[in-house]
Every structure is written in structure tokens, then in C-alpha cells.
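One structure is given below, encoded as C-alpha cells.
Note that this complex is displayed minus one protein chain, with the remaining chains in position.
Chain nomenclature is as follows: A and B, assigned in order of appearance, with residue numbering initiated at 1 for each chain independently.
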Amino acid sequence: MIETRELNTYYGDSHILRGVDAQLPGATAVGLLGRNGMGKTTFIRTLMGYVRPASGQVLADGRNVTGWAPERMARLGIGYVPEGRGIFPNLSVRENLVMAARAGVDGRRDWTFERVMATFPRLSERLSHGGQQLSGGEQQMLSIGRALMTNPRLMILDEATEGLAPLVVAEIWRVIAEIRATGIATLIVDRDWRKVLHHTDRAMVMEKGLITLAGGSAELLAQPEALAQRLGV
Amino acid sequence: MSDNADALLKVDGLTRRFGGLVAVGSVSLDLRVGEVHAVIGTNGAGKSTLINMLSGEIAASEGRIALERSDITALAQPRRALAGVGRSYQRNTIFAEFTVLENCRLAAQAATPRPWAFWESAARCAASNQAAHEAMEAAGLTAEAQRIAGTMSHGAKRQLEVAMCLATRPRVLLLDEPLAGMGAEETERMLALLSRLKASHAILLVEHDMDAVFRIADRITVMVNGTVIATGAPESIRTNPEVRTAYLGDEVPA
Partner (left out) sequence: MSAAAPMTSPVLPSLPADRLTRGLLVPAAAVAVLAVAAPFLGGYASDLVVKVMILAIFALSLELLVGMTGLVSLGHAAFYGIGAYVTVLASGDEGGNLLVLLVASMGLAALYALVVGALSLRTKGVYFIMVTLAFAQMAFFVFHDTPVGGGSDGIYLYVRPAIGPIDLENRLTLFYVVLAALAGTYGLLALIRRSRFGAALAGIRVSEQRMRAVGFPTYFYKLAAFVIAGALAGLAGCLVAARDGVVNPELLAWHNSGEVLLMIILGGLGHLRGAVLGAVAFTLLKELLSTHALVGPLADHWQLSLGLVIIAFVAWLPRGLIGLVQRISPEGSR
């Protein structure tokens, strides 16, 4: 279970996160909503250790992990699917997946190469293709598959459906549902707030570096006006 | 669309392609003195590419940009700036190691460059000093003139970023997220500055802070996936069903 307390992050002098308190409970799907420019990606980058916060804490299972390097955070059992996918263009699909293969922190090996193939049939048809030869949707699936190969306890998906065709988008949400069903906690950032709320147990809305609305996803679905005010114009 | 005979900057069918990707597709808009024209949009809408084409940092694949009926589409950024198009950046480009006055004076020097007059002192250039003082005053930074820019608060630095655009006395201001990373108080001060500048400039504002946009903008253009889906007065944008759909998805609640 990951928690942040009063997290403040700056880019130079630009104060992006202004005291973020958030909880990501174990085996729970959490949504992070908000217009762009509000700090969602900065929040994730701070969590993962790519950016050091100026003040505040990041806690993992009660342990202070603030400022831990991304590879240490990953070894805690976090699978990160970044915005822009980040697959290795010079490695083949097979290589991208195999290099990430690892047993989970608790020893589990639910997600094997075969299972990832079964989940993403399109990838199994392109195993020897180079990363940069894949379409956007295939790259996204590869990025998700690669994170799954590490058997994480928490998957972070930042704008996983951005710029993809509707059919591919639907498939990705299907995969997200499957991941959730296997008991992996998720943190999902996506523009489609309705889909996010349907696929999560809890959700938070970020405005100008602060969480201004949070609660159970079902509750929030019943407050469309509050959401429209924060996500719309 | 109402007549834009008094538009200072007129953008017509501006398009930018990167290979097969159309980052900006046939965008038309105009900027008028006395107006703040905000450009908003979701992620990847093409706002950055658009502002980079307007400032001259990226070439347009198609389309035309006219400044008071003069075609400036082919002008590179420095020439365009001297013609009257100023730009502020999302991340500060101020000279942190110089004083506020030196920042504005150096910016103003672009108008009277005299690079070959190596025996003359830059600090004594009357024209540059004059323009610098005017810019500092317009931005409310006169009191900080001797302060090293890098030691100021974030809000003040962002104001300097805008002030430096003013030093060459441009008539068009392209402001890229001037409120980025600002708290409530700093936002107020910046909005007050923009209100003051509005009277004598044509301002394009790219911003994510919706509250601020709706307070200060006279007109708003909404971009999605590189194209304009709506342009108009703030209220009409707020109630525009296509805009709601773009931000909130289909089947939007009443």
C-alpha cells in the first residue's frame, strides 16, 4: 500500500504539486483524474522516484521510500506503464518482454510469457518485430505486457489509451479489467473519466497540484456535476 | 464569424504535419488589440505546435499568418519578433544572472542592435534604457530593477518573462502558460498584469487554468487533435455541447 503525505514537487521554481495527500491501498484499483497540466504525471513521476519532492513523504507499506530511485521503487513491486509507452525500439517484442521477466515480490509468478501472449494475441504474431515497427496500439500493449512480466503488486497506467483507435482502446480496458481481476492494484490516469470510474474502486481528482475531490468510484459516478466542474470548462 | 478588419494578427488555415501525423490541421483565428484570446484544449491538442508556428520557431506546412496585412509566414523568429510578435515561454527564459534592468535592457537592445559599434557602452544605450524602464513599469517590476533576476520569487520571475517580451514594444503577445506552477496570489498578480496589458496589445493565451481563462479571456478557441472545434465568447464555449463532449466524453449530463 502506497501513501503520500503533503507531497510538494517543483520543476525549477514552478510549484507543481502543492501538498498532495493520497492513498493507494493494496489490491485496489484507484483512478486519478484531472485536466492536463494539473500535475497528474508529476505526481506519478514523484512516486516512482524520477523526480525528488521538495518536501513531503512517500510511504510504501509504512516504510519511508521518499526519494528512492526508480529502480528501487520498481523492485518494491510497481509496474509502470508511462505516458508515451517507453518500449525499447531497438529490441524485438520478445526481447522487450523477456528482459523484464521476474518473479513478484511475494514470489508469485502469475504472469508468465505464455500468459502475456494469451492476453495480447496480436503481440504473439509479432514476436520478432522490432519495437519501432509496431503500431501505437501494439506498442501500448507491449508496454503493459512488459510491466506485467515483472509480476507487480501495483500497476501504474498513465494515459494508456491516448491517441489510439476505439477498438484498441476497448481492448486495453478489457486488459485492465483482467489485471484487476488477478488482484493487482492499479493506479489509472485516463481522459475518459467514465471508463476510469467503472474500472476502479476509488478515485481522486487533481486540480492545480492538489487533490480536491476523492472517494469511492461509485459515489463519484453519482456526482457528475462535481466532476464536470473539475474536468470540463 | 464577425468581421476581422481590425484584427492585428490574422491566422489562416495554419497546418503542420510531421510525416503522416497532422499536429495542427487548418487552424484559423485572429488576435485583436484590446483582447485576450485564449487557446485551450485537451492533451495533444496541438497548442504547443500552434504557438511555435505563430512565434516562428517551427515552419508551417500550409497556411498564412498576417500581421496587419503583412504576410509574416516566412519570417524566422528573430525577424518576426522585431516585426512585433513577442513570446513568453512555459519555462522561464530570463537571464537569471543579470539584474532585472539588465534583462529588460538587453531584450530592448534588439530594436537598436548596432553590433558594429564596439566602442559604445551597452549600458549607456539611451533607447534601450528607456524601453527597459517602460517595460519594467508596465510589468510592475520597477522596484526590483537592481535585483538579480534569479533571486526573485517564482511569480516575479514569470512577470519578468512577460516584461522582457514588452521591451521591444511588440503589439502581439503570445503567452505560453504564464500561470504554470503558480499559487493563488501569484495568479492574481499575473492576471492583473495581463488585464493592464490587454488595452494596448493583442494577446494570445495558452493556459490550463480554466478559472483564470474564463476570468480574463474575451474570446476562447478550443482545439482537439489539432483542429479547432469552437471559437467564441467564454459563455458560448462553456455551454457548447461539442466542447463538453471533448472534455467530458459522450452522453454528457445536463
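Just so we're on the same page, contacts are C-beta pairs under 8 Å (C-beta built on N, C-alpha and C of every residue); 3 or more make two chains touch, one makes a residue touch a chain.
The structure displayed is predicted, hence computed values, not measured ones.
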> Which listed residue (B:Leu14, B:Ile72 or B:Cys165) would be found touching the missing chain in the intact complex?
Replying inline: B:Cys165
>> For the chain left out of this view, which of B:Thr93, B:Gln130, B:Ser195 or B:Thr239 touches it?
In response: B:Thr93
>> Using the document's contact rule, name the residues of chain B that touch the chain not shown here.
In response: 55, 57, 76-79, 81-82, 86-87, 89, 91-99, 102, 106-107, 109-125, 148-151, 164-165, 167-168
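Everything below uses one rule, namely that only the chains that are shown with their structure count from here on.
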> Where the CA atoms of chain A average out and where those of chain B average out, how many Å apart are those spots?
Replying inline: 34
> Which positions of chain A touch chain B when the two form their complex?
Replying inline: 10-16, 18, 35-38, 159, 162-163, 191-194, 208, 224-225, 227-228, 231-233
> Which of the residues in chain B end up touching chain A in this complex?
Replying inline: 40, 42-44, 91-92, 153-154, 157, 177, 180-183, 208-210, 214, 222, 237-238, 243-244, 247-249, 252-253
